[in-house]
Each structure stands twice: as structure tokens, then as C-alpha cells.
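Every protein chain but one is kept in place in this view of the complex.
When the chains are written out, they are named A, B and C in that same order, and each has its own residue count from 1.
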Amino acid sequence: MARVLLNLPRSAAKGAVIEIRTLIMHPMESGFRPGMNGTILARDIITRFTCEYDGEVVFQAELSSAIAANPFISFTTVATASGTLSFTWEGDNDFRQTETRSLTVT
Amino acid sequence: MRWLLLLAALAAAGPRIAAAQPRMPPQAVAQPRSGTQDMSRELQAMQADDSANPGMLWVQEGEALFHRAEGRVQKACADCHASLTGVAARYPAWDDRSAAPMDLAGRIQHCRTEHQQATPLAREGEPLLALSAFVAGQSRGLPLAPPEDSRLAPALARGEALFRQRRGQLNLSCAQCHEDRAGLRLGSALIPEGHANGYPQYRLEWQALGSLQRRLRNCMVGVRATAPAFGAAEYVEIELYLARRGAGLAVEAPAVRP
Amino acid sequence: MNRREFAAGALLALALRPVPGLATPEDQAAAIRAFTGGKPLREGRVELDIPPLVENGNVVPLKVTVQSPMTAANHVTAIALFNEKNPQPQVVTAQFGPRAGRAELATHMRLATSQFITAVAAMSDGSFWSTRQEVIVTLAACLES
Partner (left out) sequence: MMSSARCVLALLALLLAPPAWAQGDAARGRAIVTTRQKGLCLLCHYGPFPEERFQGNLAPSLAGAGRRWDAAALRARITDSQGLNPDSIMPSYGVTDRLRDVAPAFRGKPILTEAEIEDVVAFLLTLTADE
């Protein structure tokens, strides 16, 4: 499992816009870089990031080789109701990882 | 004329006098300047923001490892160490058993093999970097405070000599760039004073976290010199000198550097 | 050596500088056309906060902010970022809806060399807005290997 850092509030007022900041440990090997022996290293990147709020997609991003290693993605969402936010990173070589956080809306 | 002769005699006796007593630790740079001050506002912000500093991924990994039972005795670091606040700021330090200076990664290794009775971790391997980052992170904001320990004096002197030793096909010493020419530009890159207050650090060139030893190796490769294997005494001696030289600077680990 | 030979040599030296297979501004324009479906791009509404000078192109922090009420009737549906001179013109494409609250996206990108970066926002009314910024990438003097 890749190490993930998620920064978001545990609770928020109903209707508030909350900021979510994510980091995941991943080499984002671009597929354009020569290795030690001079041949190009195979691409190994995260291609998609999805945030679901109680099962509904509220943010999604398609990533390319131009995203830096250990990808950082920050975005916002509206606190609508207490529930679960899930974060999924998918990519080359069947990479798939999901993390969840609960959000209390008052 | 006589005073001139006297002066010459004193000068000749000088080295012998110095050798007879433990050498006084060299003074720290009068007002050491952290590499952070030479970075763009944006990189400074990245370093300061724990939710954007990629080095924090290693700190988090290190925290998990710190609490994991390991080795034949199945003990975790956390079983003995509640807090390690300020510890990293005092390394490298003298190690009685090996009768040599030891850096922070060396100390973690020592704990691991002696107290946990576990297999040693590879230098520059991810687990040791992560543990080092977690421990060093607990000294963030505290001043580098190398120990006043006379047993370290010979190694400290060797470290300074290595810092001033020209080497490699380009025949350059650390001091010629990072002391004499700090603040000038090598190509487009501003030469920093080269302080040791941010390690392990997330270097954008590496796209990963790395140790001070890796950074030292980086410069040796740069001047086309041979570089000792990670963990070698030469690195620890330079680390010792750098800690003294940057004394007082706030620990920034895990720092972000270009 | 005469002047012409010298000039030719200088040009050769330029041509021999190591620039691996990079995309071109034309590739960037084509990628943007594919994103907009050929619809016109208007300038404005989009703000791209990216450092004008970066010490290392491996990690370049940036933030895109689009002015929009982000209501069901009027919101940003997507933000896309394009480069001119990386191996590929695409950087990131993010889908937005009213539940985002604000049309903001921050990330860390790679820049192979100095170039213009273009941010494009697609609106729920079918219009496209954009802005672009030049980023100068300095070169590392010493590399590890």
C-alpha cells in the first residue's frame, strides 16, 4: 500500500466549502526517462484520481506524466451531510488504492 | 630582527602545540544562513505546509515503523522512546561501544540491531529514511546543538579537513563553493552555504527523500571524485563538522530543496 | 575559418544541444482544440498561479482558480492544463460540478524546460475561458549521476 496523506477537516458546517489536500507516495515514472542502461523506463503513473462523497463523484482528475512524483492534488467540496468521503487513485500496472474519511456536518 | 625570529619559532611550534591538546571545536559560521532563505517563495511555502511537503509522506511512514514491534525481542522503538524531541539536533554524537561518532541513522541502526535484535536496514533504504525523518521531524524548529564532547574533537578536525580537501577530476573542495562562494551562481543555481539543518530532505532533483550522506555523495560525483560507500566514517566526520558549522540554525527536517 | 563557417558551426552547436523529443506549441494547440471541440477560447475568468521562475522543473507547484458562482445553473464543468514543451501536451484534466463549491485545483507538475503553460476552463454554458503564464526553468548545475 502506498503511503497517503489526507488533509481535510473532520467536521464542517452545512453548506461550507471545505478544502481537501492529498499526497500519495508514487514514482510517477514518466515513460520518457532513460534508465541506467540507457533504455527508456516503462511508464508507471497514476492516471486517475476520484473523490466520492457518499458514493457520488464530486471531483475527478485525469493525470499525465507531467504530474510530479508523489502527486499532490488539492480541491474543494461543499459539506452537504454527515457521511463518508472516499479517495481513489488508479494507474498503470493495476495500481488502485482507496482511502476513506468520515465528515461530520453540523 | 629578534622578534621576527621569535615569531618564526612560535609559528614552527604552533602545529605541535595544537596536536598536544584536543583541538578546540571550530567556530560555527558567524550567522549561518539556511538554504531555505535562498529558495523561491513557492518552495518555502511547500516546505512549510505539511499537507504539501512530500517529505511528510516519509515522516508518516516513519511514525508507523516507530510503533511496529521488530526483531527477536518484538519490541517497537516506541516501547523505549516516548518522545525524541531535540535528539536529532544533537547528532552526530559519540558512541561509547564503537568508540566513534555516530549519526542519527547510525544510532537508529544501532538500536535496531542491539535492542530490537533485528536485521539492519539498508542505508538510503526507504525504512531507514522514514524512521530518520520521523525522528528528525521531532526536532523541527529547535536549534542545531552539537554536543560539546572532547572525544569528538579528532573526528571533527578530520571532518573539517575533508570539507577543505580538493578532490576529483575538477579538483574542488566543499569549502571552495559552499564557504568561499556561497551566494554566487554556479550556472543558474545559487550556491547555498550548505548547512545540515534539513536532513533527511525532499530534494526535487531526487524526487524523493534522501540523507545528508546522499547529498555529500552528490557533490563528490559532481566534481568527478570517488565517493565512499554510505555509512562510511568519512561521511560521519563531515556531518560532524557541518553540524558544528551550522550550530544554532533551526532544524527543518524534512526540508524541501531544489 | 570565415564568418559563414563560424555561423554554421554556432547553429550546429545550437542544434546539438540536448533537447529530447519534446512536444511543440502546435501540439499544445491541438490538445487544447481537442478539449474545446474547436470552440473559441476566451481570455479571462481563469487565474493560473504558478511561479515565473523555478529552480527545478521536477516539482512545480501551481493553482488554477476560475471565477464562477458554482451553482447548478452556472458552474465550471472542467479545468484542464496544457504545456508546450514537455514530451506530451496534457498535464491534468479535472471534472467539476456544483458540489465542488469553488472551481479550484492545485497540484505539483513537471516542466522539461522553460515554456508557456495554459489553463482552460469549460463552463456549463458551453463556453471556454483560458489564461497562460510563462515559466522559466533554471537548470541544475550539478546532477547526481
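Please note the rule applied: a contact is a pair of C-beta atoms (placed from the backbone, for glycine too) under 8 Å apart; a residue touches a chain by one contact, two chains touch by 3 or more.
Here the structure is a predicted model, which is why all the values come from computation and not from measurement.
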**Fill in**
For the full complex, contacts between the hidden chain and the displayed ones involve B, C
**Item:** For subunit B, residues in touch with the removed chain
**Value:** 165-172, 176, 181, 184-188, 220-221, 224-227
**Asked** In terms of residues, what is the contact footprint of the unshown chain on subunit C?
**Response** 1, 5-6, 8-10, 12-14, 16-17, 114, 136, 138-139, 141
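Operating definition for what follows: only the chains that are shown with their structure count from here on.
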**Message:** On a C-alpha centroid basis, what's the spacing between subunit A and subunit C, in Å?
**Reply:** 21
**Message:** Nearest whole angstrom, what separates the Cα centre of subunit B from the Cα centre of subunit C?
**Reply:** 38
**Item:** Shared-contact residues (touching 2 or more other chains) in subunit B
**Value:** 52, 54, 207
**Fill in**
Residues in subunit C with touches to at least two other chains are numbered 58-59, 61, 108
**Asked** Which bits of subunit B are touching subunit C when the two form their complex?
**Response** 39-43, 45-46, 52, 54, 186-190, 204-207, 214, 217-219, 221-222, 258
**Request:** Under the touch definition given earlier, write down the residues of subunit A that touch subunit B in their complex.
**Result:** 3-5, 7, 21, 23-25, 27-28, 68-70, 72, 74
**Asked** Where on subunit A is subunit C touching in the complex?
**Response** 17-18, 21, 30, 32, 53, 56-69, 71-78, 80
